[in-house]
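A single protein chain has been removed from this complex, and every other one stays in its place.
And now, chain A:
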Amino acid sequence: MKRIESVNDFVIKFANVNGTGSASANNMFAKALFRMGLPVCPKNIFPSNIQGLPTWYEVRVSEKGYLGRRGGVDIALSVNPQSMAQDIKEVEEGGYFIYDDTKPLDLRLMRNDVNIIGIPLTRICNEEYTDPRQRQLFKNVIYVGALAALLDMDFKVLTDLVKDQFKGKEKLILPNIHALELGHQYVKANLECPIGIRVKTSDQVGDKILLDGNTALGLGAIYGGATVAAWYPITPSTSVVDAYEKYVRRVRIDPGTGEKNYAIVQAEDELSAIGMVIGASWNGARAFTATSGPGISLMSEFLGLAYFAEIPTVLIDVQRAGPSTGMPTRTQQSDVLSAAYASHGDTKQVLLFPATPKECFDFGAMSFDLAERLQTPIIIMTDLDLGMNDNMSEPLEWDDNRAYDRGKVMTAEQLEEGVEFGRYLDVDGDAICYRTYPGAHPKRGAFFTRGTSRDEYAVYTERGEEYEKNMLRLMRKWDTIKEYVPEPEVVTAAEKTDVAVLYYGTSEESSRESLDFLAEEGVHLDAMRVRAFPFNDDVKAFIENHKQVFVIEQNRDAQLRTLLMAEFEFGPDKLKSVLCFDGTPISARNISKQIKQHLNGGEVQPLHRTKIAGQAGE
């Protein structure tokens, strides 16, 4: 039978039952490989449920450093009878299916083109442990030990990891190491090791770190100087504020007085959360909230106020699959349009699209500067994939000489000197006006903030020309904004080409891999990663300079493509969609397949969805 053979390059997928403690064991496995110097890309695929339903954890290992989903499964480790039929089906021909053979495999599931490996996990547990909770927990650790033998991993890396992980809870170290050994010894004694796929210590990790985007954003908020966080729980954004809270407690409590240099308020809903952020920012503090699609919908009215009244606001949107409640624990990039034009009336919101934890941190910190400099909401658009999965990333860095850009705030001294103050006066010609903080000066500088039309001195007016003047200034400000937001990144193909791809956020990693793959087949494509909306002129030029541009994104309706067409008035033929919207991160194979199909297929109907939908799940 065919046997997949490879060193340091494979995809393994764990199938577990939600709530059985498998997450930490699976994580231990990925982290051990990472410590062996191997780039890993772990992804949780979990149900919107606390206990009992199937959950998966997919780890991509790639010595070449590909960090997106590849597609396909080389090894399935299945300890969930409920999903076993599906799990074995997913294994590539010649791949490996590892299961708990305490009970024999249902013969109807048997595949002859897959290497089946049984390990009696339950039996080992039952012989070793009497406590039912221990039996459940250690079963997971035992299969990690078993994998170490099957893949020829450095066992010491695992034991060191356990020691680090349970620092402070020393009682747990020995039992965990013992469980690892149980699995390891059983496999060594009873099975052929290693299998065709194995790992070798490497040096492809350097000083990189493993970090999830939400934690990176929480840290970014701290470094960006956020003192007020208001939020309402929603998956997958909750851990942003959790992380903020965890670290802010360490660094912002006055050791003498116990006083906190921050305030976290769990609001009653998203309406209130964004309201608090707006109130705090209006009053000169840096404030943020984090939410996901349903929250964005609720926050829209307030976002319009912040846009029109020009109040700095930082909002983190960790996107999940919509519409409505959709698939709360699955990933998508489908809030792009509702965020870009959030709220009624002519409104445009600034979006940032980070692609890595490092960028989450950087954009997170930068967003406060941007919000105050530009006096408008800044929405950071990440997604579940980046937010809740550990991602390999450059280490986080901060320039200690950096000071916050507090934007145009007129001080008490300036007001005292009698500098003319009109809240919406465009003094500097960049369409950004000066604001004052409440309480700044006893006699000057007070103004009325309102969502209604007003003149340059913030006085309510319904005169059409005043309204138009203001709306046109906001358009000019949009141009100014283009100069401040992160620029797109371009990767030029090895050979000259007039076809290109454009992607953003978490579509990057798999897109890059698929480009390498296509290049090997002789298909060369230039690439651009858009990092912000408004798009700057480079984005326009890039699209204009190519005959055809594939826009790769993770939603059904090609939302970024729509935005590009709307903002630049490109015709639909120019931009072709490459989409995935089944709730899992887009894979490199899926992208390659769609692009090849488009390129070979002659006439493509960009708005014809059925064809694409059929491909989405591979």
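Just so it is clear, a contact is a pair of C-beta atoms (placed from the backbone, for glycine too) under 8 Å apart; a residue touches a chain by one contact, two chains touch by 3 or more; residues count from 1.
Here, contacts and distances are computed from a predicted model.
The protein name that UniProt records for the chain not on display, among "2-oxoacid:ferredoxin oxidoreductase subunit beta", "Iron ABC transporter permease", "Aspartate carbamoyltransferase" or "Protein-export membrane protein SecF", is "2-oxoacid:ferredoxin oxidoreductase subunit beta". When you scan A:S272, A:S292 or A:Q414 for touch with the missing chain, the hit is A:S272. Although one chain is not drawn, the whole complex shows that of A:N44, A:T227 or A:T382 it is A:T227 that touches it. The chain that is not drawn here is touched, among residues A:L53, A:L396 or A:L599, by A:L396. Within the whole complex, the absent chain has one touching residue among A:S24, A:N190 or A:N283, and that is A:N283. In the full complex, the hidden chain is touched by chain A at residues 34-35, 207-211, 219, 222-223, 225, 227-228, 230, 247, 251-252, 254, 257-265, 267-269, 271-285, 287, 301-302, 305, 395-400, 402-404, 406, 436-443, 446-452, 459-462.
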